[in-house]
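Worksheet for the structure shown next.
Removed: one protein chain of the complex. Kept in place: all other protein chains.
What follows is chain A.
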Amino acid sequence: MNNQAIVSARDIRKIYGHKGEKQYEALKGITFDVKAGEFVGIMGASGSGKTTLLNILTTLDQPTQGTVEINGQDITSLKGNAVADFRAKEIGFIFQDFNLLENLTNSENIALPLSLQNVAAAEIKPQIEKLAKQLSITGILDKYPNEISGGQKQRVAAARALVSQPAILFGDEPTGALDSSSTTDLLEMLNEVNQQQNVPILMVTHDPLSASYCQRILFIQDGKIGQELKRGGQTRKQFYKQIIDDLGAFQGQEAD
């Protein structure tokens, strides 16, 4: 595994509110890297700035200060169409509420990122079939999103995020709306994608079980990175325990 950074965030600050209005500093200088092939988790109390950070990393929002490079490209200086194209080509997204378009079939949903890059229909089809097989959603491709379960929806969303072979996959609580068995399924699948295709994943989560699939966890506290936890050689079970312990200590410390 090489050690090249796919994401490198430097001293990111985010202040909400215009000058002269009431302002709120949600991020107070965040610096970290995500290396090729890493599976990184971000945890933190509600309101600590996780979504804010993810929005900045995915070009949905701009930092007030600091730089973000993804795959060697400074994304904070991108403008207009370049932002949209970057989003379409370089990153994949999985959201808590799936964000599937309910007026397209599942396979049309998955095809969308490729259609956007004007890939020929003949080329799109085999790619979808391959992904569908991998994510076991072949049987539901021609259905509409409102005809399938939450767990299935999230796999479709994952397929859509992966189809354009992004440099990195982002998730904002992707398991937040799933029951425990669907959660495990999805995480196993993400893990597989991460291991076999070497796609780095950065995922925000509240859930220690989800977090235990990561190799490294960043805890955000009050807009800063408070602590970092590494799985190292531990099994997933051991790591899970460590997260729970740490979370307890972390939250206890916060409560003081």
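By our rule, a contact is a pair of C-beta atoms (placed from the backbone, for glycine too) under 8 Å apart; a residue touches a chain by one contact, two chains touch by 3 or more; residues count from 1.
Just so we're on the same page, contacts and distances are computed from a predicted model.
Student: Pick, from "Respiratory nitrate reductase subunit gamma", "ABC superfamily ATP binding cassette transporter, permease protein", "Cytochrome c" or "Fe-S cluster assembly protein SufD", the protein name that UniProt gives for the chain of this complex that is not shown.
Tutor: Of the names offered in "Respiratory nitrate reductase subunit gamma", "ABC superfamily ATP binding cassette transporter, permease protein", "Cytochrome c" or "Fe-S cluster assembly protein SufD", the absent chain's UniProt record gives "ABC superfamily ATP binding cassette transporter, permease protein".
Student: In the full complex, which of A:Gln4, A:Ser115 or A:Ser180 touches the chain missing from this view?
Tutor: Only one of A:Gln4, A:Ser115 or A:Ser180 touches the chain omitted from view, namely A:Ser115.
Student: Would you indicate which residue among A:Ile6, A:Ile30, A:Leu57 or A:Ile124 is in contact with the undisplayed chain?
Tutor: Of all options in A:Ile6, A:Ile30, A:Leu57 or A:Ile124, contact with the hidden chain holds for A:Ile124.
Student: Write the list of chain A residues that the hidden chain touches.
Tutor: Within chain A, the residues that touch the unshown chain are 18, 58, 60-62, 64, 80-81, 84-89, 91, 93, 95, 99-104, 108, 111-113, 115-116, 118, 120-121, 124, 144, 146, 160.
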